[in-house]
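Before I ask anything, here is the structure I am working with.
All protein chains but one are shown in place.
We just call them A, B, C, D, E and F in the order they show up, numbering each chain from 1.
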Amino acid sequence: MKLQPIGKRVVLKQVIAEETTKSGIVLTGNAKEKPQEAEIVAVGSVEADIKVGDKVFYKKYSGTEVKLDDEEYLIVDEEDILAVIK
Amino acid sequence: MKLQPIGKRVVLKQVIAEETTKSGIVLTGNAKEKPQEAEIVAVGSVEADIKVGDKVFYKKYSGTEVKLDDEEYLIVDEEDILAVIK
Amino acid sequence: MKLQPIGKRVVLKQVIAEETTKSGIVLTGNAKEKPQEAEIVAVGSVEADIKVGDKVFYKKYSGTEVKLDDEEYLIVDEEDILAVIK
Amino acid sequence: MKLQPIGKRVVLKQVIAEETTKSGIVLTGNAKEKPQEAEIVAVGSVEADIKVGDKVFYKKYSGTEVKLDDEEYLIVDEEDILAVIK
Amino acid sequence: MKLQPIGKRVVLKQVIAEETTKSGIVLTGNAKEKPQEAEIVAVGSVEADIKVGDKVFYKKYSGTEVKLDDEEYLIVDEEDILAVIK
Amino acid sequence: MKLQPIGKRVVLKQVIAEETTKSGIVLTGNAKEKPQEAEIVAVGSVEADIKVGDKVFYKKYSGTEVKLDDEEYLIVDEEDILAVIK
Partner (left out) sequence: MKLQPIGKRVVLKQVIAEETTKSGIVLTGNAKEKPQEAEIVAVGSVEADIKVGDKVFYKKYSGTEVKLDDEEYLIVDEEDILAVIK
C-alpha cells in the first residue's frame, strides 16, 4: 500500500534518532516536540525542486499525521517545506 | 436516497475498525478522535483525481457530519482530501 | 408575504421531526443542536444546481435565523449548501 | 438633515413593534437582541436590487449604529442585506 | 502646521457637544465612547465623494488618534467613512 | 553604518520630547505608550510621497523595533505611515 498525495502535497516520514547521527544531525531530545526534519516519501503535483528521498525541514505544526500499515506519516502542503538538506 | 454534493465537495464514509484490518491498516483506539481515513461515496464537481470508492485521508476537523437513512456521513471540501491510499 | 434573497443566498426551512420520517431520514434528538437538514423555500441569484423544494444539508453554524409570519427561516449563503438529498 | 451613505452602504431604520403587526410580522420579545428586520431609508452606490422603502432582513451584528436628529439608524454594508420582505 | 494624509486616508476632527446642537444632532452622553460623528479636516488620495468640511459618520473603533498643536485628530481609512450628513 | 530597508519599508526614528516643542507639537506623557510621531531616516522602494526628513504619524503597534549603534529605530511598512506633518 502507498499514499498518493492529492494536489500540492507531500508525504513525509519523520527522522527519529536518539543521538547524533552519522551525518552529524543532532536531534533535540525534547519529548514534547518531534523534530521538524523528515524524508520525502511521496509527492503530489508539486512545483518546487523536491523529490522522493530528499531530507527536508518543514514548518512547525504544519500538516496532518496519518497512520498506514503501522507506520506514521505526515502529509504537508508543498509550501510548508522550508529547505532541503544537501 | 443519496447525497449529491454541491460544488467542489465530496461525501465520505468513515472506515471504522476495532483491530488491524486485512489491508493492514491500523486504526487508533483513541475514543476522542475518529480516524481520518474514509471512503468516498459521492463526488461533486471536483477537479482532483479522486473517485467514488477511493480510500482517502482527509484533513483533521474538516467537513460537516450529517445523518441520512441512519448512516453517518462526512461532507468535506475537495481541498481537504490529503491523499489516496493505493 | 415572502422573502426574496439578495445575492447568492438561499432561504431555508428546517425539517423538524421527532421520529424517522417516511422518507427514512432519521433526525438526531439532540436538543442542543438543530438538524442541519432543510428545505429550500426561496433562492437568490445562485449558480449551483439547487432549486425551491430541494432537501439539502447545510454547513453548521452558517446563516442567519429570521422570523416572518410566525415562521422561522434560515438565510444562508449558497456556498454553505453542502449537498442535495435525492 | 439626511444621511448620504458612502460606497456600497445602506442606511436602515429598525422596525420596532411590541406585538404582531398588521403585515403579520411577529417580532421576538427578546430584550437582549434587536430584531434584524429594518426599512431602508437611504442607499449608497449599491448593486443589489434594493431601494428606499424596502423592508429587509440584515446579517446579525453587522453595521454601525448612529444617531441623527434624535433618531437611531444603522449603517450596513450592502452585502449584509440578506433578503427583501415582499 | 497641518496633516497631509498618505494614501486613501482622511483626517477627522471629532464633534464634541454636551447638548443638542443647532443642527439638531444629539450626541450620546456615554462617557466611555466618543461619538462617531466628525468633520473632515484633510483628505489624502481618496476616491469617494467626500471633501474637507463634510460632517461624517465613521466606523466604530477605526483609525488612529494623533495629537498635533494640542489638538486631537483621528486618521481613518477612506473605507471607514460610512455616510455624509447633509 | 546605516539601514537599507527591504521592499516597501521605511526606517523611522521616534521624536522624544518631555514638553511642548518649538514646533508646537505636544507629546503625551503616558509612559506606557511611545508617541506615534517619528522622523523618516531611510526609505526602501516606497510609492507614497514621503522622503527622508519627513515628520510622520504611523499606525499604532505597527513595525519592528531594532537597535543599531546604540540608537533605536522602528522599521514599518509604507502602508502604516498615516500622514505627513507639514
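By definition in this document, contacts are C-beta pairs under 8 Å (C-beta built on N, C-alpha and C of every residue); 3 or more make two chains touch, one makes a residue touch a chain.
Given the structure is predicted, the values throughout are model-derived calculations rather than measurements.
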item	value
Residues of subunit A in contact with the chain not shown	20, 23-28, 36-37, 48-50, 56-57, 59-60, 79, 81-86
Subunit F residues touching the omitted chain (full complex)	1-7, 9, 11, 42, 44, 64, 66-70, 75
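Here, only the chains that are shown with their structure count from here on.
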item	value
Whole-Å gap between the CA centroids of subunit C and subunit D	24
Chain centre separation (subunit B, subunit D; CA means) in Å	43
Multi-chain contact residues (two or more partners), subunit A	none
Chain pairs in mutual contact under the definition given at the outset	A-B, B-C, C-D, D-E, E-F
